[in-house]
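The complex is shown incomplete by one protein chain, all other protein chains being positioned as in the whole.
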Amino acid sequence: MTVDHAAAAERGFLAEARRPGPFGWIFSTDHKRIGLLYLWSIVTFFCVGALLGLLIRLELWAPGRTIMDAQTYNAVFTLHGVIMIFLFIIPGIPAAFGNLVMPIQIGARDVAFPRLNLLSWWLYIGGAALAVTSLFTGGGPPDTGWTFYVPFSARTTTNVSLATVAVFILGFSSILTGLNFVTTIHRLRAEGMTWTRLPLFTWSLYATAWIQILATPVLGITVALLFAERVIGTGLFDPAQGGDPIMFQHLFWIYSHPAVYIMVLPGMGVVSDIIPVFARKPAFGYKAIVVSSLAIAFAGSLVWAHHMYTSGMSDLAVMVFSLLTFIVAIPSAVKVFNWLATLYQGSILLDPPLLFALSFILLFTIGGLTGLVLGAAATDVHVHDTYFVVGHFHFTMFGGTGMAFFAAMHYWLPKFYGRMYDKTVATVAWGVIFTGFCILYLSMKIVGMMGMPRRYWDYVPEFTGLNQLATAGSWILGIGLVLMFVNLVRGVLYGKPAPANPWGGATLEWQLPSPPPTENFAHDPVVTHGPYDFRKAGIL
Amino acid sequence: MSENQEHAHIVPYRTFFLVWVALLALTAITVAVAQVNLGPLNVWAALGIATVKSTLVVAYFMHMKYEARLFKLALLAALAILAIFIGMTFLDVLYRS
Amino acid sequence: MHPQTTTQAVDTAFYVIFAICGIMLAGIAVAMIWFVWRYNRKRQPVPLSQKDHNLWLEVTWTAIPTVLVMLMFWYGWEGYLSLRRIPDDAMHIKATGRMWSWLFTYDNGRSADKLFVPVGQPVKIELLAEDVLHSFYVPAFRVKRDMVPGMVNWVWFTADKPGSFDLFCAEYCGVGHSAMVTTVEALPAAEFQAWLNAAGSTGGDPAARGLELAGQLGCLGCHSVDGSRRVGPSLKGVFGAPRAVLRSGARATVTADAAYLKRALMEPAAEIVEGYPPAMPPYTQLSEADLAALLAWLESLK
Partner (left out) sequence: MSGHEHQDYTGAKFGMWLFLFTEVLLFGGLFILYAVYLARYPKEFVTAGSQLNVWFGGGNTLVLLTSSLFVAVSITALRRGATGLCLRLLGGTVACAALFMLNKFFEWSAKIGHGIYPGSAHLRELPPGETVFFNIYYLTTGLHGLHVVIGAIVLIWTMALIKTGRVHANDWVILENAGLYWHLVDLIWIFIFPLYYLILH
């Protein structure tokens, strides 16, 4: 744990490739290289998705046509949703930072199935390529929304069929990551790395991976059935052929609700790892946090129909699913309280990673609490499919997982590039992002309460003021994001050398040089203390 | 990695053969039962026999009987989740007004 | 006991839930900011403790949220039940949603593309969909329910004051989704009765009858009569005007005479107006009289 400048000057795994040039990356089975491949592909798609979000906001500046017609708008928000969900947020933290960090955190040299790991990146890229292809072929860009509800999705002439294939492949990629991680965590922990010494980030990946394995196939069959309905006319959801459109919604949400926990659990893991380091205090309630991750993963699989209160399903189902939805809130609450307790009586350094982690807590809490408004049956009837929902999920996904993703970038990139970004600029960028975020999405919640439906290209004039506020917020947010990314990329390329342990972390990755060597550990490590034992780790 | 895993249990031919005979017998039984009208019980009987058959396949052909407890727990978890998915869907389907 | 209107029933749940959430949020935000300020490394160079667990705290902050969420669940469920309990004296109206317009039919056969209701009288709306999912949403009354093909859903509400209230389609249904907007017109009881019984108001004028049909058949969901572009071309001045069309892919210019307009209605796929999607459904079920009325109406759109 002594700062080793000589090692920091080396380029570690960044310099050691088995193949020359780009092939050393795209055919590498090193988990760190795959992690970086994922990271930059994901960031790229995030930027594309965010630009589409910006276009949505521009169109909604005023009622009627502003910059695009209704059909284009529908394609734009569909693409925005599909990119953000399937290409950014679901693979986001697990595939990028999970791959980079998790094997090191458990003291392994790589994941259990390195070649499968590479395959899942290729599938990710293949799925993304197909999704892009679907824009320019067939009947034009899909216009169904990311939820692909039938019968509309079965009838529309746009290229939905190809998009379902893309989603199927992306699901496959996600499954492979999940099964790789579960096996890795079970089989490759270093000596002394007991289950109660696993860093909380790794624990959260473990819980997530199980959802990936058990829920994703249901999405696979759902989109496969939609494909079959469009291509060969097996109308399993077509009322004219005896099918039930609501069954599509069940199958879709059986995956897609658990998927929101695929999105957020790793983010919670990042936050659980960052807070102790910057507060110089062990994670409070380690076991409670672990149990709550598993509880969220399990109970989160039982609440899918809360997206369907108004669909015409039975009232009994409304009651049971509403009740279970509220149960999921409890483990989330436990996590928030434990994070706060970790801060209490610590010695807190407000560096960029912590700033983003704390904004995770605040924004996710707002998102989660508005989730409770949605979980209650009566109130959801009013706000279902309005901008209130749009506000809710941007708070949880962007305010939650997105912020955690940015926190992870500020926390771990110096480790893997051996260079430090400019902390002042990062802090300013954080401030701009936070401000823009609140203006943008709080306006959405209010306009949603007033009754503005989502997926509306045009709206009644009463809603104009709040929509303009939201659009203005998106510009502020955009400026902040650009500032942040430019600063990070500059840091990676030209930053000052970063020491091995810039933040004073006690988990294993901080004991390696920055960047780590290809094989991670010269000798298999023997773990003798918990992940947040700063005294034994010599930090305090 | 360890030696004793490399030389894990080798199932004798005879066991497999007996399992196969049992599976054939169960197939015959399930066909026979289907000819009798038991009302809704027919489906449950068919599912019951199929469950017995699949248990045999999983336990012997797929060696689950000889695997570590982790494998068994994981299998149970997967099946439980599937059962929950089906069961909870029926909360809607059976009780629509 | 029983809430009078759906608005009251739902708003009670809103107040309770927002109050609990507001308090929780304020507590968390204040605690977080206070900790960050008080235990900042400048003020607190070394941590005051290394304490990492406390069973009683865990139990407490599991138990309190449990109670709170059960409370929220209960109010939510109670409010929902009110939405599902129709008063016995509710009046019956049928609502049909289709791409991208509304049709409301009353028991006496009167129909309209706006939802007229009497003030103070509960109404039960039966919800039907012709093509894809739609959703019947009136924010002012806090009611929403999807319209699903092959299924009959319903909502009820009581308008407690006269006025005009927005009625939105809240389930995405394609390019005209955001245009699938109409209003609930709440009229005092007497006025409503007068409206309901004013059958045959169009008299013998075929163009007026055509306008009524255009509302009922959903033409106005896709076509404007003021020259503005919607899903389909505007019908303003269409009669007798030259049209650039695609006939099985080949471009052609035709004059929109009666024969052309009839084809446009009966087999819209035969000629597609250039620059528009082939989205118009065929109206083959039209009677001769209705067809004539529609044509007369089209002719009247100068």
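In order of appearance the chains are A, B and C, and numbering begins at 1 in each one.
As a convention for this text, a residue touches a chain if its C-beta (ideal position, glycine included) is under 8 Å from a C-beta of that chain, and two chains touch if they have at least 3 such contacts.
Note that the coordinates shown come from a computational prediction; the quantities given were computed from them, not determined experimentally.
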item	value
Omitted chain - touching chains that are shown	A, B
Residue of A:112, A:408 or A:508 in touch with the missing chain, whole complex considered	A:112
Residues from chain A at the interface with the omitted partner, ascending	29-30, 109-110, 112-116, 175, 178-180, 182-183, 186-188, 213-218, 220-222, 224-225, 228, 232-236, 240-244, 247, 250-251, 254
Residues in chain B touching the chain absent from view	1, 5-6, 8, 10-13, 16-17, 19-20, 23-24, 27, 30-31, 34-40, 42-43, 46-47, 49-50, 53-54, 57-58, 60-63, 67-68, 70-71, 74-75, 78-79, 81-82, 85-86, 89-90, 93-94
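Simple rule for what comes next: only the chains that are shown with their structure count from here on.
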item	value
Whole-Å gap separating chain A and chain B, where each centre is the average of the chain's CA atoms	36
Where chain B and chain C are represented by their mean Cα positions, the distance between them in whole Å	48
Chain B, residues touching no fewer than two other chains	none
Contacts with 2+ other chains: residues of chain A	246, 312, 315
Complex contacts: residues of chain B adjacent to chain A	70, 77-78, 81, 84-85, 88-89, 91-97
Interface residues, chain A side, partner chain B - complex	186, 210, 214, 218, 246-247, 250, 254, 301-302, 305, 308, 312-317, 320-321
Chain C partner contacts - residues on chain A that touch it in the complex	70-71, 74, 143-145, 149, 151-152, 155-157, 239-240, 244-246, 279-288, 309-312, 315, 318-319, 322-323, 326-327, 329-330, 333-334, 336-338, 340-341, 343-350, 358, 361-362, 365-366, 369-370, 372-373, 375-382, 384-386, 450-451, 453-460, 532, 534-535, 540
